[in-house]
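Every protein chain but one is kept in place in this view of the complex.
Let's look at chain A:
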Amino acid sequence: MKRIAATLLTAVAASILLFLLFELSPRSVAIATLGPFATPEQQTLWLQAHGYMQPPQVRYCRWLGHFLIGDFGQSRAFAAPVSSVLWPRLGHSLILVACFFAITLPVALPLGIAAGLREGSAVDRIVSAIAVATSALPPFASAVLLSALLVTRLHLVPGTSIMTEGWDWRQVVLPVLVLVLSDVGYLARITRTSMAEIMATPYIRAAILKGMSPARILFRHALRNAMITPFTIIMLQVNWAIGGVVVVEAFYSFHGIGTLLLQAALRKDLPLLEAATFVLVMIAGITQMLADIGYAFLNPRIRLS
């Protein structure tokens, strides 16, 4: 309950901040909307027509009201309602992120756990080597390499993800792979370290010397404690993957929310910028809330105090 309230509070704070940033001075809104060559009379007319002459708190409430029902206004750059641009883009990004995690987690977590269980073993050394190799490669470099391999040589997938003829799964492959490649080793290594740490604790030794089976020690005694750190990292990566991977989106002309934000900012498309930022802030708030709930599940000390 407290966490939901906190998330709502974050949302309100974010909206106020956005409002102050973009909407407080009506004149600049008018300039941004009508362009630099509109006369002051035109601007005033426009402002009156759109209710900008009222006091800020009234305008804020109305602005927020529109936001809440999903009415983000008209995008200047796309000459279409913001929502018709924003939602599909967000959808694309979410699918990208979902595919990314659907591959990364089942690979990185078990590998990390296996490596951490037997520190110094062959598995451990292989995982560490892969981790070092992949995380040393920046996303744009792996994008180039993967394109060279899968597109140019093997002709397996198209080289761009522009999706002019509607959604095409084959065009998602490359961006997802680049994301996976840049992250899977890192996450495996985090998991490994955490797991190895837990396996060395006195309570795991106690469980072994109580005669518990290896499976029970892993699943009942170790896993929950060992997942706390990787979980934190994963939650942070949700935001990183949704909004932050402009490099990957740009490289493949993938129409996600990252490039959208970039375009909106470059073209001074205020309504779009506001809406995209607001949505991203909300997503960050929600993942934070999920992270807190997950923590409480993993760590009873947090849950009970």
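Basically, a contact is a pair of C-beta atoms (placed from the backbone, for glycine too) under 8 Å apart; a residue touches a chain by one contact, two chains touch by 3 or more; residues count from 1.
Please note the rule applied: contacts and distances are computed from a predicted model.
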(request) For the chain that's not shown, choose its UniProt protein name out of "MocE family 2Fe-2S type ferredoxin", "Cell division topological specificity factor", "ABC transporter ATP-binding protein" or "Fumarate reductase iron-sulfur subunit". (result) "ABC transporter ATP-binding protein"
(message) If I consider the whole complex, including the chain that's not displayed, which of A:Ile208, A:Leu236, A:Ala250 or A:Met282 touches that chain?
(response) A:Ile208
(message) Touch as defined at the start, partner being the missing chain; which of A:Asn225, A:Thr259 or A:Gln288 qualifies?
(response) A:Asn225
(request) Please give every residue of chain A in contact with the chain that is not shown. (result) 120, 201-203, 205-213, 216, 220-221, 224-225, 298-301, 304
